[in-house]
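A single protein chain has been omitted from the complex, and every remaining protein chain is retained in its original position.
As written, the chains take the letters A, B and C, and residue 1 is the first residue of each chain.
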Amino acid sequence: MTSSPDSLEERAPALLTTCGGIDFRNPVLTASGTFGYGQEFDALLSLRGLGGLVTKGISPQPRFGNPPPRICETAAGMLNSIGLENVGVEAFAREKLPFLRTCGTRVLVNFFGTTFDEYVDCGARLAALDGVDGLEMNVSCPNIKAGGIEFGRDPLVLGGLVKACRAVVRKPLWVKLTPNTSDIVALARACADNGADAVSIINTITGMAIDVRTRRPKIATVFGGLSGPAIKPVALRMVYQVHRAKIPIPICGIGGIQDGTDAIEFLLAGASCVQVGTQSFVDPASAERIIREIEECCRAQGVTDVRELIGALAVGQ
Amino acid sequence: MTSSPDSLEERAPALLTTCGGIDFRNPVLTASGTFGYGQEFDALLSLRGLGGLVTKGISPQPRFGNPPPRICETAAGMLNSIGLENVGVEAFAREKLPFLRTCGTRVLVNFFGTTFDEYVDCGARLAALDGVDGLEMNVSCPNIKAGGIEFGRDPLVLGGLVKACRAVVRKPLWVKLTPNTSDIVALARACADNGADAVSIINTITGMAIDVRTRRPKIATVFGGLSGPAIKPVALRMVYQVHRAKIPIPICGIGGIQDGTDAIEFLLAGASCVQVGTQSFVDPASAERIIREIEECCRAQGVTDVRELIGALAVGQ
Amino acid sequence: MLRGDWGRDPLLPRPLSLLSVAHEGRADLLAKVVGKGTALMERSPPGSRVSVLGPLGNSFPMPSAEVTDLLVAGGVGLPPLFMQAESAARLGVANGSEILYGGRTSRDLVLLGEMRGLGIALRLATEDGSLGRRGRVTDELEARLERWHAAASTQLLRIMACGPREMLWAVGRIAQSHGIECYLSLEEQMACGIGVCLGCAVAAQTRPYRYVCKDGPVFPASEVMAHATAASTSRSEGGAQ
Partner (left out) sequence: MLRGDWGRDPLLPRPLSLLSVAHEGRADLLAKVVGKGTALMERSPPGSRVSVLGPLGNSFPMPSAEVTDLLVAGGVGLPPLFMQAESAARLGVANGSEILYGGRTSRDLVLLGEMRGLGIALRLATEDGSLGRRGRVTDELEARLERWHAAASTQLLRIMACGPREMLWAVGRIAQSHGIECYLSLEEQMACGIGVCLGCAVAAQTRPYRYVCKDGPVFPASEVMAHATAASTSRSEGGAQ
């Protein structure tokens, strides 16, 4: 913790950071599925002030998603099973991208397919679009051909998918890992070995809730993805495990971030940037507040460059 | 939901349940590590009123546990890394068991070893003790010989361990599964295939927290086990996955249970009984309250036998 | 969407309808205590700060002198209909509307004086008969329509309803059977309120789903009364956002 008292009052800490081939104004992005296509938040915070935003997951064709009820609240969290509803690549390019090109922040497009070929097709088409700064592959999608097991659960399957997408995507390619695994490091390694530029850790944890009055699942599809503060300890652990294993690509930390302190925990654990998800529902302007809080915390601790925090966890005596 | 209005007011619902070869007065047990050796709660609730209690995990030799800090609070949960501190089999038999023999409720002894042989030795010695109604194997212990990977993470290793313990334990033998897996069903199946009488689902989820001021982990050993309401959706999902897979042994449901409604969610998902853990810290008499709440809920729904609820989740149209 | 300063339990903001908007930028809400969030609201001392995101979504169609609006409220579904009555009064057409308001007992029926003060006709129903007709508000609605039929009135009717899901479907069916234009204000679980979480989907006629927060909460009954099954083609087993 280096502190240079005289510069403290004068200079704002440098918040610039780099992750997976992209420079960000600051380390705070908004997470896929919790920030729409950006425009929905235009009146609620300064998009220009964000490090970046990640769009709702896009597939080659539009998808209508799952029947309701799709969400429910849990202790310090929520379950969702939206069913990857999205407008599809074409409508995205036509209707959503024009706004995103002018919104003044970095735009990552989250994408997926239900088959191997759909992933590759979708990645290639999105990467070709002007205004897309990078892609984030969502590999938590069930693999229809492999009996519904998520693509992202087996390091071998995942590695193959990353390699194939990498071959057609000439922009920064991030892979968003599932926490429903006993070995997050093996998944991250499969990404690094096959050319990914960064890993986003974590997606939602599979969970469930029951309405005891009706005796039915609270979510129509029975299972849903758990997000929010409840999952933060698990997310942070996985980020640190991957960081400690010295996987040679940077990490974007995600899971339950509510404030600047949470964000800094992820940086200390080894993340180069973070994404704010569910918290944007609790308070739509939270990403902006979190950036301010990181800045204040750096000032208070005498940190002049936010990158000093990355992986700066003190372990052992 | 069968309802027989005239008996409603008159008869209390039957709460008796059976799980893994043991009859319980009602489906509420207290969880290992959160209820000491029972005696500590004697003045705080009626032990006699409980379905049963599970002791702190016992190993062949006493263990002193991990350095502090050992616990910290998280959103709707807590992390712990006690380090499996316990008095050891001998002192347990001498100092703790006499009280437990007279406490008037079912006593399961949670146990573990750090090697394969320790598990077998510990199980055999505990099963031989009078006053022990059954054993619960904690397989979340790191396997020293296998480089610190938990015994309970690999279905093959787990199966072998269960088989060996089964051979020497002639009392009910339950196995408590780790949620740090991508396939809880495979673990449960390994237990059933090798002679376990029941599975307890789930133990804590590995997590982490950081003090941003000191930049140190909040838990001395870096990682700790996450428990409390935060993990309930994950626990419930795993119970239901195992139930749905028709694994032929019963399930004891554990994770974040705070009230009667939570407990009934687990029963509906397929658990034959439940354990209350962290909630006993929030309120030491909660197990007693939860039993009352289950009873009230049965009455209100016209359920005359609590066993009607087991696996009664309504899925699909 | 409203949220008090209550930490993270409960986590998400709660959707509430506007009851009444006064001119000085003051708004009134009416909430029934059903769980944690509403209990915390009730316990908040006067002057407590809350975060509000809104107003969001649409409203019932404007009142008009040409048509008689039957405003059907079930229990806590009153607020949007009260607001509708208020704007009818403001436009001077309150005498062309009627409120049909039902609850389980008289204690569930609130703001009766205020509504009478708006000059709007009030027809009440309680299941225990403690106030107004004994029975459901839909019984009251059917009785009202029978009289309309019997009188072979040329009066143009329109129905607007808010209340429990089952009541709304019943109102929708009644309206359909009489060929009357009908609008329903729906509820669904919500997280964001602004169309981004896609949590508040309801199955619809014209496209697979519509969203309570941004397409609603008010929908033409014909739009949302389609059965939901046709829409579940891309249904997969959970875990997928």
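One rule holds in what follows: contacts are C-beta pairs under 8 Å (C-beta built on N, C-alpha and C of every residue); 3 or more make two chains touch, one makes a residue touch a chain.
Everything numeric in this text was worked out from a predicted model, so none of it was measured.
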Residue, one of B:15, B:50, B:78 or B:175, that touches the chain absent here: B:78
Selected residue (touches chain absent from view) among B:181, B:200 or B:280: B:280
Candidate in contact with the missing chain, chosen from C:36, C:90, C:116 or C:207: C:36
Residues belonging to chain C that touch the chain removed from view: 6-9, 36, 45
Residues from chain B at the interface with the omitted partner, ascending: 32-36, 40-41, 44, 56-57, 63-73, 75-78, 80-85, 138, 140-142, 148, 150, 180, 203-204, 206, 208, 219-225, 228-229, 258, 278, 280-284
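By definition in this document, only the chains that are shown with their structure count from here on.
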Distance-to-centre winner among chains (Cα means, whole assembly as reference): A
Most remote chain, CA-based centroid, reference being chain B: C
Intercentroid distance (Cα basis), chain C paired with chain B, Å: 45
Computed distance of Cα centres, chain B from chain A, in Å: 34
Of all residues in chain C, the ones touching two or more other chains: 8-9
Residue numbers of chain B (touch at least two other chains): 75-76
